[in-house]
Every structure is written in C-alpha cells, then in structure tokens.
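Note that one protein chain is taken out, while the other chains of the complex remain in position.
As written, the chain order gives the labels A, B and C, with residue 1 at the start of each chain.
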Amino acid sequence: MSEHIVSPKVYIGIFLSLMVLTAATVAAAYVNLGPFNIVIALAIASLKATLVVLYFMHARYSPKRTHMVIIAAVFWLAIMLALTLSDYVTRDRDLASNTQLTGMLGS
Amino acid sequence: MHRTGELYGQFETLEQQKESAALGMWVFLSTEVLFFGGLFLTYTLNRHYYPAAFGVGSNTLDLKLGGLNTVILILSSLTMAMSVWASSVGKRKQTTGFLVATLLLGTAFLGVKVIEYKQKFDHHLVPGYHFQIDYRVQHPAPNDDPKEIEAEKEELSKAFAKDPDLNAHAQLYFSLYFGMTGLHALHMIVGAGMLVWLIRQSMLGRFTPTYNTPVEMIGLYWHFVDIVWIYLFPLLYLIDRHR
Amino acid sequence: MQAQFPLIPEQASNFAPTVDLLMLFIVAICLFFAVAVTAAVIYFFFKYERKHQTEIGVPIHGDMRLETAWIVVPLVLAMAMFAWGAVVYVDFRHSPRDTLDIYVVGKQWMWKVQQPNGLKEINEVHLPVDRDVRLVMASEDVIHDFSVPAFRVKMDVVPGHYNTMWFRPTKAGRYRLYCSQYCGTNHAVMTGWITVMEQSDYAAWLSGSAGTEANPLIAGEKLFSERACVTCHLSDGKGRAPSLNGVYGGQVPLADGRTVTADDAYIRESILQPAAKIVAGYQPLMPSFQGQLTEEQITALIAYIKSLQGEPPPPTGAGVVTASGKK
Partner (left out) sequence: MDTPTSTHSATAPVYKIPEEHYLNSSYGIRSWLLTTDHKRIALLYLFSVTFFFFVGGIFATMIRIHLMTPQGFLVTPETYNKLFTMHGVAMIFFFLIPSIPAVLGNFLVPLMIGAKDLAFPKINLLSWYIYVLGGCFVLYSFSTGGLDTGWTFYTPLSSVYSNSAVTPAVLGIFINGFSSILTGLNFVVTVHTMRAPGMTWFRLPLFVWAQYATSIIFILGTPVIAITLLLVGLERMFHLGFFNPALGGDPILFQHLFWFYSHPAVYIMILPAMGVISEIIPTFARKPIFGYSFIAGSSIAIAVIGFFVWAHHMFLTGESVYAALAFSFLSYLVAIPSAVKVFNWTSTLYKGSISWDTPMLYGLGFIGLFLIGGLTGLFLACLGLDIHIHDTYFVVAHFHYIMVGGAVMGYLGGIHFWWPKISGRLYPEFLARVSAIILFMGFNLTFFPQFILGYLGMPRRYHSYPPEFQVLNVMSTAGASILALGYLLPMIYLIWSLKYGTVAGPNPWPATGLEWKTDSPPPTENFLVTPEVTWEPYDFETRPDLELDHIVAGKLPAPAHGDD
C-alpha cells in the first residue's frame, strides 16, 4: 500500500498542530458557552483524530478500500448513536414522579 | 502454510501480503470503533440524564495529569510514526530507537494512569459499596488546600441541590470513567507487549524497506489507541471546567 | 365460551376488532405471495423436471422489468401495511382525555392494582364496560408486561420508567391477564383476571357493597378467590404458597426453625404481616393485606380457612426454594 513515504517534517508539523489543538480544547473548556462547550470539544477532538488518521496512519495515501473501511466504521457508529438517541429525545416525558404510583412501589 | 523468506505460503506476492495485512488491520480497527462505541453511547445517555453528577465527577479529575498524559500519548504517536518512516527508508538503528521511545512513553502514560487511579481509590471514588462522592470533603487529608476543599464543598452542595441522588449518579460517571480509561489502558498494555516484540525483531534486523509490515501494522493500532484518548480526554476531564 | 378450536381470542375492547381487521389485511397480502410463490415453485418443479441426464436449462440471465416490478409492488404493499399499523399504534399510544385511571405496579411475581378511589386489588382488575380506561404502570424490580389478549393490548412495565396504555372494554366478562415479559422464575404464574362489569355493577363494587355476605364462611370463600389468595394457595399444594388444607390447628414449621400453632392469631398475622413468620420451604412472596381488608372480612377469611380440613398435600409448588447458588 503506502509506497508513499511521508517525510518526518510532516509528522512534526502534525504533532505541533495536535499540541496546539489540545491547548485550545482545554482553553475552550474554561469558557462558559452553554451547550456549545461540548460541541466545540467534540469538533476539536474530531479534527485531531482526522489529522492522526490522515497523516500518522497514512490514510491519505492509502487505497480507496481503506477509505471505505474508515467511512464504514464512522457511519456505523453514527447509526448506533443517532438512532438510539432518536428514541430518547423524542420520548413523551415520563410521568416523572407520579405520587400515587411511587406510593404503591415497595408497599 | 509454509513460509518462504518474508512471504507466507497462502500469498502469491509480497505486495498482496502487505495489502492483506493493511486491510486486515483497518478492518480490525473498525471493529474497535464499535467496541468503544457501545461505551460512548452509554456515556452520552447518562451524561444527558445526569449533567450535574457528571460535572462534579469530571471536576474531581486532575486536569494536570490528564493533560500531561494527552501530551505523552500524542508524542508517542509521533515517535511511532517516525519509526515507521525510519523502517521504510532502511534506518535500522533509528527504527529501534523510535520504537523504544514509543514504548517508554507508553509506559509513562500507564504510570500516570496508576497515580490517577490511586487518587480515586483514596478518595473513595471507585464504584462499589464504599463509593462516596463527598468523601474527600468529609475527610480532607492534612496537606489538602483548605480553600480548594471549601470550593469543592460548595460545588457539591449545589449539585446535591440539583440532583438529590447525586451519589448514585456520580458513581455512574466513575463506572464509565474506569470502564473507558480501563479499556483504553488495556489496549495500551497490549500495544506495549507488541512493541516489545517489535523492538526485538527490529534489533535482529528483520525489517527492510521492502518488508516493514509489522511496524506499520502495529503503528496503525497504536495511533488508533491515541485517537480513543483524544476523545476520552475532553469527554471525561473537561465536562464542566468553566465553573 | 367459544367454539372448540378458536383461531382468534374473544373480542372485548375497542382495539380488538381493529387489530383483527389489520391482521386479516396482512394475512391476505401474505397469503397471496405465499401461495403465488409456492405454486410457481411446485409447478416449475414438475413442469421442468429434468428429462435428459445431460440436458441444460434455457440460459436466461434476468429481466430488468421483472426486477423493477417485484421491487415496487411489494414496496407499495409494505407501505400500506406500515401505514395502517402506524395508525392503530399511534391511537393506542395516545390516551384520550377523561379516562378512568387505574394504577398498576408489577413486582416479581404479582400485579398490584389500585382503583381511583384507593381500593387495592392483587392480580385482579375490575373495570366498567364502555369507559376509556388508562393504566399507569411502574415496576418495583424487573421488566414485566401487562397483557390482555382479549383486549389486544399489552405494554411493558419498566423499572425506572412510567408507561401508560389505554383501551375501552366493550363486553362484560372475565378475561385473562398475563405477564408477557419474561421476569424470572414465576413469570408464567404472574397472571390474573380482568373483570369487566356493567357500569352500575362497577360503581356498586367500588363502594364496597359487593363484598358483604351474611354467612362468614361463604363470604370468606368468595374473598379467598376475589382477593386472589387462590392464585398462590392452590389446594393441591402446587402453587407458590402452601396449601391451606388442614393448616388450622396444626403445627407449622417456620423458616427460622421454630414451629407455631396455627390458631386465629397466627392466621390473622399471616394475612396482615406475612413477613413476620415465614413457612419453612417458601419464599416471603405474600403481600400484606394490611389496610385492604375490613375486620369483618378478616374474620370471614379465618372462618373459611378453618373449614378447609382436607389432608395437606406435599409442598411441590413453585414457591419451594430450591438450592441454586448465586454466581
């Protein structure tokens, strides 16, 4: 596969970007952005992961077949998370603590 | 199947052998994605249910140690990548050197993890019958900073106000913390074992520019383990730092 | 009640005819495909049976039009089945306003039911006919499922969640209630009865007028089955609880090794605080009837139990604790 040899310079460049992104993610965590904190954290993590996959793991220089495997893995993970959570976010609210029922529990 | 030199008998060419190994490794990693995926889903749902408990739990983690470990692990990915490079241009000594560096960094990561686990154990934050989220503020150690304890106390009482069942829910956080980092550490240990084998092979001069498949394959694995940590770090350590 | 070999259960709620019709619709579609394919296969088998050892079939590789047809036609029919099913389901999941709310708690292995006025029942539900009923359900331990085939309804009862379902009984009578979600050892006996009564009877029953009888023995016998004592205390000893035949006046060995004499006080305590003295070889399954029986009713029950003087059968029932180590 990777007859392509990546030069150490690229590796060091990627390493430095990863360091910067790590610092960024910590810094962002200290700012209150409400629900966007998690979005930013995940976005930065995904960016980092992409860099690792493309360069450290040579995916950029790999055959299509490898790309398909990567896409499949991410896609299947997405199915699992998205469809499961789709159940939870569209649920009728539980009748929370229905006093009559909680009274019956354990009696 | 018999092996002739570097070529295993079921293959016709070295090229075919290398392609198969690479595809096999990627396919294996895709399995791993879903393996960790189950834990990530459990994490997501519970964090959605119990934000207060997850925030409190996350804030008990030591960000300095976590950050240090992130740096160590990314650095080890770099050295791993460098050893793949060195082996593919035939620099035998450097290959070995970078592999040894990777192994050392990996061990350092595990060492830091042990320190972190020990802390959690001392603070009764290991899930089980002794779990107690406010153990540390109830029983501060003599060298604890009283201000820090005060702040933590306040944070805890606010959280308890939001979530009366905080202890149970924080225990869920820690079950996931130990589950996810433990599984990750297990992968590191397996990786370290493979590195030891690689270092030996490399010292014996087994790898050449035409045949460095094992270095590449174990490299892929090592980077994958790094990626898992890249997600674990913000998800576990950085939930609620902006208090 | 019905024909000797019924193919469908009794229809006793608003959902029953709807679900049965839906069933027939799907049966029709499926029967069409099943018969068509099977007939074609069998026909081809005979018609094109090999006649020469070495002959080959006509090489036909495929046909786009046919492929399209047999993708599109089933797709359309499938969507029809989906849509109809969806309509019924959405109706079932959204209870109408102004329902009669009954509270149900599932617990290994019994149903505890509470009527709107606080009256409690076990493994029994009394309902008025032609009223929208909503069940609000919770579980104390594992997942159960409240299922009434004659109504064509069921819903899981999940610990940590509150599920509801609704229906409208349309026919007075007694119908079986099952636990449909596997919940451990006695899942199969976590059953009971739904009694659908005319509205006026139901009102009378609720206000308690149905419970009183002149003769305590007869009243006791009635209570014994109404309050579901019989579901556990089978007279042949095969139930989850000891048979009460011949218990009164005898010596009862207890789980903690003591023995007690079964007198009025003991029976009384067994009904009100069953956990106080556990009969040897049985699990503490019996619910407390404290607050659910009037003093009069307890006396009636004791009178009835006194009258059970048959030979006590050996305890072979489900409640018998067998050795099984927790792993």
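Definition applied: contacts are C-beta pairs under 8 Å (C-beta built on N, C-alpha and C of every residue); 3 or more make two chains touch, one makes a residue touch a chain.
None of the values given here were measured: they were computed from a predicted structure.
Novice: Considering the entire complex, write down the shown chains that touch the omitted one.
Specialist: The undisplayed chain, in the complete complex, is in contact with A, B, C.
Novice: From the list B:50, B:85 or B:231, pick the residue that touches the absent chain.
Specialist: In the complete complex, the chain left out is touched by residue B:50.
Novice: One chain is left out of this view; which of B:140, B:179 or B:214 touches it in the full complex?
Specialist: Among B:140, B:179 or B:214, only B:179 touches the chain that is not shown.
Novice: Of C:105, C:133 or C:153, which one is in contact with the hidden chain?
Specialist: Counting the whole complex, the residue in contact with the absent chain is C:153.
Novice: Considering the whole complex rather than only what is displayed, give the residues of subunit B touching the chain that is not shown.
Specialist: So the residues of subunit B touching the unseen chain are 1, 9-12, 16, 19-20, 23-24, 27-28, 30-32, 34-39, 41-42, 45-46, 49-50, 127-129, 165, 168-169, 171-172, 175-176, 179.
Novice: Using the touch rule from the top, list residues of subunit C that touch the missing partner.
Specialist: With respect to the unshown chain, the touching residues of subunit C are 5-9, 15, 18-19, 22-23, 26, 29-30, 33-34, 37-38, 40-41, 44-45, 47-63, 66-67, 70-71, 74-75, 78-79, 81-82, 84-90, 92-94, 108, 141-143, 145, 147, 149-150, 152-156, 158-161, 163, 176, 178-189, 238, 318, 320, 322, 324-327.
Novice: For subunit A, which positions touch the chain that isn't shown here?
Specialist: Looking at subunit A, the ones touching the missing chain are residues 65, 72-73, 76, 79-80, 83-84, 86-92.
As a convention for this text, only the chains that are shown with their structure count from here on.
Novice: Just give me the whole-number Å value for how far the CA centre of subunit A lies from that of subunit B.
Specialist: 15
Novice: Measuring centre to centre with CA averages, how many angstrom lie between subunit B and subunit C?
Specialist: 49
Novice: With centres defined as the mean C-alpha position, give me the subunit A-subunit C separation in Å.
Specialist: 45
Novice: Using the touch definition from the top, which residues of subunit B touch two or more other chains?
Specialist: Within subunit B, no residue contacts more than one other chain.
Novice: Which stretch or stretches of subunit B touch subunit A in the complex?
Specialist: Within the complex, subunit B touches subunit A at residues 18-19, 22-23, 26-27, 29-30, 33-34, 37-38, 40-41, 44-45, 48, 63, 67, 70-71, 74-75, 77-78, 80-82, 85, 88-89, 216, 219-220, 223-224, 226-227, 230-231, 233-235, 238, 241-242.
Novice: Quick check on the complex: what are the subunit A residues that touch subunit B?
Specialist: 1-2, 5-8, 11-12, 14-15, 18-19, 22, 25-26, 29-33, 37, 41-42, 44-45, 48-49, 52-53, 55-57, 62-63, 65-66, 69-70, 72-74, 76-77, 80-81, 84-85, 88
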